[in-house]
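== chain A ==
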Amino acid sequence: MAREDNYILDMQNITKIFPGVKANDNVNLSIKKGEIHALVGENGAGKTTLMNVLYGLYDPDGGQVYYEGNKINLDGPQDAIELGIGMVHQHFMLVDPLTVTENIVLGNEPRSGLMLDQKTAKKEVQDISNKYGLFVDPDAKIQDISVGMQQRVEIIKTLYRGAELLIFDEPTAVLTPQEIDELFEIFRSLKEQGKTIIFITHKLKEVKTISDRITVLRSGKSIDTVNTADVTKEDVAELMVGRQVLLEVEKTEAKPGDEIFNVENLNVKDNRDIPVVKDISLSVRKGEILGIAGVEGNGQSELVEAITGLRKIESGKVELRGKDITKYNAREIKREKVAHIPEDRQKRGLIMDFDLKENIILGYHDLEPFSKNGIMNYDNVAQYTQDLIEKYDVRGGGMEAQAKNLSGGNQQKLIVAREFSHDPEFLIASQPTRGVDVGSIEFIHKQIIDRRDNGAGVLLVSAELSEVLSLSDRIAVIFEGEIVDVLKASETNERELGKLMTGSKAEAGGESNE
Partner candidate 1 sequence: PAAAQDTRVGIVLSTGGLGDLSFNDAAYRGLQRAEEELGISFDYIEPADPSEDQTALRRFASRGYDLVIGVGFQMADSLTTVAGEYPDTKFAHVDQFFEDIPENIVSLNFAEWEGSFLAGALAALTSESGNVGFVGGVDFALIHRFEGGFYQGARYINPDIEIQSRYADDFGDPARGREIALGMIDDGADVIYHAAGGTGSGVFQAAEEEDIYAIGVDSNQNYVAPGYVIASMLKKVDNAVFDTVKSVVEGNYQGGNNLYFTLADGGVDLTSLTEVGQPVLDAHENGTITDEGLETIREMKENVTSPYADRIAEIKEMIINGEIEVENWGETGRPDNL
Partner candidate 2 sequence: MNNYSEKIKSVLTDLGLSLLSIVIALIVGTLFIFLTDKSPLDAYSALYIGAFGNFSAIANTLWRSTPLILTGLAVALPFRAGLFNIGAEGQLLMGGFTAGVVGFYFTSLPAFIHLPFAIIAGMLVGGLWGGLPGFLKAKMDVHEVIATIMLNHIAIALTINYGINIFRDTGRPATPRIMESASMFNFKNIMDYPLLSNLPFAELFAQPAIRLHINFFLALIAAVILWYLLFKTTLGYEMRAVGFNPDGAEYGGINASKGIITAMFISGAVAGLAGVGEVLGTHLSFMQGMDAGYGFTGIAVALIGQTHPIGVILGGILFGALAQGGLEMQFSGIPSEIVMLIQALVIFFVAALQVFKVYLAKRKAKGGVE
């Protein structure tokens, strides 16, 4: 029997077991009607699993779920949907080749006779998008739209099915600051309309800004539920990790050495052959971190792919230690002691069906001690893997587990572990802490600083302004494929960057360039 009546949802003693892992261990979660409830916890704590149980995707190995006071038994998402539960997944559930409208109506499509009634469908989409201020292009294909819009599509999907309780699994991980603000606006308007929201995130700032209450999971167990007003970020962090966590990055003044990396008049096109990097020139010194701030989709992804040998360079020059590497392919560049943390961990960073030990040597697999004259030495690999997953605290299944069964954050840690372990002299990190928990963020940031202090040059690309500001020594702002300004991190602020990133030229706020 559910506890109080103003609880729309009450999950009691939920247990879910995967091969080798107890993802949920007698978890309790109660949600009040109309609240925004934050669900936080380390990577692999079991947040996503719990939500998948609530959405009927997994059937729990133990526990009960009460919804609006009644015990419910979910055979599948259909049941959840009918009850008014909607979920926006950590990895979007969108069919790339289909249009926005098609994705939204999929499953209960408006029809006229035999035909699928595109007109009505489009209209309903438009109505919802107007009502909640969720702008989308109904006719665009998913594969052609920004991540932010894809997320709005996911939200409309749930509302289209009359969701009352909306689950958001790390919705902000992939969003730009602007998009995050928009998202929170949406949250508020949803709340006004009486909807209830469960919100998973690793960013405590967001938790403080938007949530009413917070539930903390740690290694599969529910630790505590608190009122947001009564706690500080540090408190929450401690609850999550079980120890004190430094939320602010500690770093000493950089001691830049001579130039290690520079690009001149770089031009790059995207997949649709549109120029997206226009005459960019940059340079990074040894022992410094150059941050690239910019709203996603302004060419930073293509820039990184181009300088890591994954994308064709139309014109321009890339130099490492004064050596021309413009024509180098990915392998040759890696051999120059360049490390690369790619922005899309699932598409680029990992072979999801490989196990940890096979993943942790990707890109270095043909080097000793892993490989000698073309023969792998898996004993060395195993040893090496063991060390790294301990050092970097990669959780979930051990080295024989497939990467696809790791939680999002642990996948990221795996990549970081790999890329940082060949003492790179130049490090390219895009979105290095996307979807990573506070403890790990602390860790990864510390690693990046250490690299810098050991004299490596670092190129940091992040949509996370606070991250760019706190890590970088210098910040280059990219807008529509051009570097609009380069600033000293110490002499600028989010406001100014925000302006530059959105095209409006800097007024005041520290002299630019050196």
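Regarding selection, all candidates are chains of the complex that A comes from, given by their letters.
Just so it is clear, a residue touches a chain if its C-beta (ideal position, glycine included) is under 8 Å from a C-beta of that chain, and two chains touch if they have at least 3 such contacts; residues count from 1.
This is a predicted model, so every value here is computed, not measured.
Novice: Pick the candidate that touches chain A in this complex from 1 or 2.
Specialist: Only one option touches chain A, namely 2.
Novice: Within the complex, which stretch of chain A touches candidate 2?
Specialist: Where chain A meets candidate 2, its residues are 17-22, 61, 308-310, 329-334, 340, 342, 347-354, 358, 362-363, 365-366, 371, 374-376, 378, 382, 400.
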